[in-house]
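Contents: one structure, followed by commentary.
Heads up, one of the protein chains got dropped from this complex, but the rest are sitting where they should.
In order of appearance the chains are A and B, and numbering begins at 1 in each one.
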Amino acid sequence: MKIVIGEGSCGIAAGAGKVHSALESALGGTQGVDLGLTGCIGMCFLEPIVELRDGETLVRRLVRVSEKDADVIAAAAVSGDLSMLDRLCIQPEDEEFLDKQTRIALRHCGIIDPTGIDEYIACGGYEALKKALLNMTQDQVIEVIKTSGLSGRGGAGFPTWFKWNATRQSPGKKYLICNADEGDPGAFMDRALIESDPHNLIEGMLIAAYAIGSSEAFVYVRAEYPLAIVRLEEAISQAKSRGLLGENILGTDFSCDITIKAGAGAFVCGEETALIESLEGKRGMPRLKPPFPAQKGYKNMPTNINNVETFANVPWIILNGGEAFAAMGNQKSKGTKVFALTGKIKRGGLVEVPMGKTLRDVIFEIGGGMIGKSAFKAVQLGGPSGGCIPADLIDTVIDYSAISATGAIMGSGGMVVLDETTCMVGVARFFLEFTTNESCGKCVHCRIGTKRMKEILERIVKGEGKEGDIELLEELCLAIKDGSLCGLGQSAPNPVLTTIKYFRNEYEEHIRSKHCPAKQCRNLLRYVIDPEVCTGCTACARHCPTSCISGRLKQPHSIDSDKCIRCGMCVSRCKFGAISAE
Amino acid sequence: MSTSGSSDLSLLDGVMSEYSQAPENLITILQKAQDIYGYLPVDVIYYIAQRTGVKPAKIMGVATFYSQFRLEPVGKYLILLCNGTACHVNGSEEIERLIGEKLFIQNGDTTADGLFSLRKVSCLGCCSLSPVMMINDEAYGSLTPEKVIDILDELARNARQEEGL
Partner (left out) sequence: MDTINLTVNGISLSGHEGETILQTAQRAGIEIPTLCNDESVEHYGGCGLCVVELEGTAKLLRACSTLVSDGMVVHTDSPRIRQSRKIALELLMSDHEGDCRGPCTLKCPAGTDCMGYVQAIGRGDCREAVRIIKDTLPMPATIGRICPHPCEEACRRRLVEEPISIARLKSYAADVVLRSPDPWKPTVSPPSGKTVGIIGGGPAGLSAAYYLALKGHKVTIADAMPQMGGMLRYGIPGYRLPKQILDREISDIAELGVEFINNYRIGKDETFAGFRARYDAVIIAIGAWTGTRIDCAGQELRGVFGGIDFLREVNLGHRPDIGERVAVVGGGNTAMDACRTAIRLGAEDVRVIYRRTRSEMPAQDEEINEAAEEGVKFEFLSAPEEIIGRNGAVSSLRIRKMELGEPDAGGRRAPRPIPGATEELDVDSVILALGQTTNVSGFEDIVLSRKGTIAADEHTFSTNMVGVFAIGDATNGGADIAVAACGEGHRAAGVIDAWLRGIDLPYRKPYVSEREVTAKMYSDKEVIPRASMAKRDPGERRHDFRQIELGLTTEQAEREGRRCLNCGCHDYEQCRLIRYANTMRIEPERIKGDKHPGYTERKLEAIERDQGKCILCGLCMRVCEEVAGEGILGLVGRGFSTVIKPEFNDPRAIAVCRDCLKCVKACPTGALRAL
């Protein structure tokens, strides 16, 4: 029997580390029961997760485990009497979350131990590298990738083979970069892939490096991902010690080194030319294109940049053939896509589905619908560069062109589900605040334009919007898209444009009626005390910072809306739920 | 501002011998320096300039571009409050306001007693535990106002006890 704990960042944040230590001491070196770990299983909503395995067979999956459960788990594992674990077992319907997925990039995640190389090799790891290096020419590798239809999973969806080929064709020393600067708020696919299956990334990168003829590769990882960096560092040294990385890999002429570079906190570095600047030790300010990185990139040499998920698909494609990958998906987009499903969703976590599935499949079939009573309102795709797709477009097919047609973008895979309690103007303001903070400041449209849009949106949510604001926002949006240098600025207006497109009435209601339909904009709220429910306990009045609540002891209280600063203190202090916002 | 300072520059020797030859290592050097000193003192920046040959103005540019770098010391407890989308829709603004009201600080500030610093950061990637904050590398998820007050009180108590010892 083996006890395996899911120890990705989410799991650890939820307490998996403590569970691990507790289990360790509970087992106390008991023979016959191994304790191990794996990466992110992907069911974030059930973390911490502990699995009992017999060999490779999953016997029990225990969810929302706490360190207090360690003793009973240890006891069950030792005794073999698993019935005592029933209360911890995953509900059958929650298994749908995994059952309805098709996992290619995530195929090892939550299964193998990411801290060692052996389990990776045991499940066929580095076979693709062997196949490529020993049996295929560079052109053949590129050809397979072309056949597979793999396109950039970072967001833009540019054909991968084309970039590889362009870099290969450019004269001079070539560099390979893995973009792991996963900056979209609400996206954590790449982090999970690195933390849970680092060797798969290394293998994918090595195959790419071979194909383009590069001997020097970098992984640019967000500084906020310390665990990913540690696991990747370990994996690199393990691969080196096995002759899978470094000089004369697998005894061939092909040599390649991978260096990890930690980012230092700048969203714009997800843009490939900004990333290159950053890698060169400079401020991450985008360069003008052309020349493209494939012509002049890192140190002005031909450079190919792909994101983590793109590389993660490569070993599978080499092993299984381009046709097998292309068989998944639809006419327009091939293969699968990983999403980080979050927000007001019942079952949030990592989801990988074939292209061509619908948003409904992911949100309702896999995600199980809304977490609360409030109805599904929209889904935000693509983070600050993307947009909000409304409920009536829930049957939109997941492929690059269909998603783009809505005004959103596929993006890197952040999928944030919003319900009726989410204010769409507030969402737009949130993203504009993000882009304003992250704009590098180089070009005027982005530097000042996003700031101005944010200010207008702030005015609207404060109830100070005026007629013409929507049109002004639209005008600024179009100009900023047109005039910005890089992807950050060009896509920054998307959250505003899509929310105006689909939720114009919400904007109008804020502006004209000074009312927030989602009841989220504080300045537009009015707090009232229900006299039927109020017991006159005076708790609210005593804590009100502006003393705007009056009433006698044991008599219903009331709020003077003119003096109220809408701090919400009274609501949190009322034990009887008598105070509500309207 | 004086450029001669009191930082023990010898602590950087190892970092320098490994990285100072290539200008592209500047960010790595600054990261290591910050690990050592807790922030980037000006004399350290000048020393790095001297050793790497990168102009101080350039280093300043890099140090102020990336949100990871700090030019001032931070409090004993550095609160990184996640400002990701999921945290936003699940009430991180409420948490921010609460922390601000409780500690009398705003984003980027440090409390007068030097105990807490607050920094809003982009997505920490623990979206399913939103809203989330991280204090000195420990993540606290599914935050509610009560929970936040408890956590901050607890940390303040710990600090007082440590000082008492």
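Annotations
Convention: a contact is a pair of C-beta atoms (placed from the backbone, for glycine too) under 8 Å apart; a residue touches a chain by one contact, two chains touch by 3 or more.
This is a predicted model, so every value here is computed, not measured.
Within the entire complex, contacts from the absent chain reach the displayed chains A, B.
Across A:442, A:510 or A:557, the single residue that touches the chain missing here is A:442. The omitted chain makes contact with just one of the residues A:84, A:375, A:405 or A:479: A:479.
Mapped onto subunit A, the footprint of the missing chain covers residues 266, 283, 288, 290, 436-445, 447-452, 455-456, 472, 475-476, 478-480, 482-485. With the whole complex as reference, residues 1, 3, 42, 55-58, 60-61, 64-65, 67 of subunit B touch the missing chain.
As a convention for this text, only the chains that are shown with their structure count from here on.
In terms of their C-alpha centroids, the spacing between subunit A and subunit B amounts to 23 Å. Across the complex, subunit A meets subunit B through its residues 9-10, 12-14, 44-45, 47, 182-188, 191, 223-226, 261-267, 278-285, 299, 340, 342-344, 348-349, 380, 383, 414, 416, 418, 422, 427, 430-431, 434, 438, 440, 567-568, 572.
Interface of subunit B with subunit A (complex): residues 22-28, 30-31, 54, 58, 61-62, 65-69, 83-90, 94, 97, 121-130, 132, 137, 139, 141, 145.
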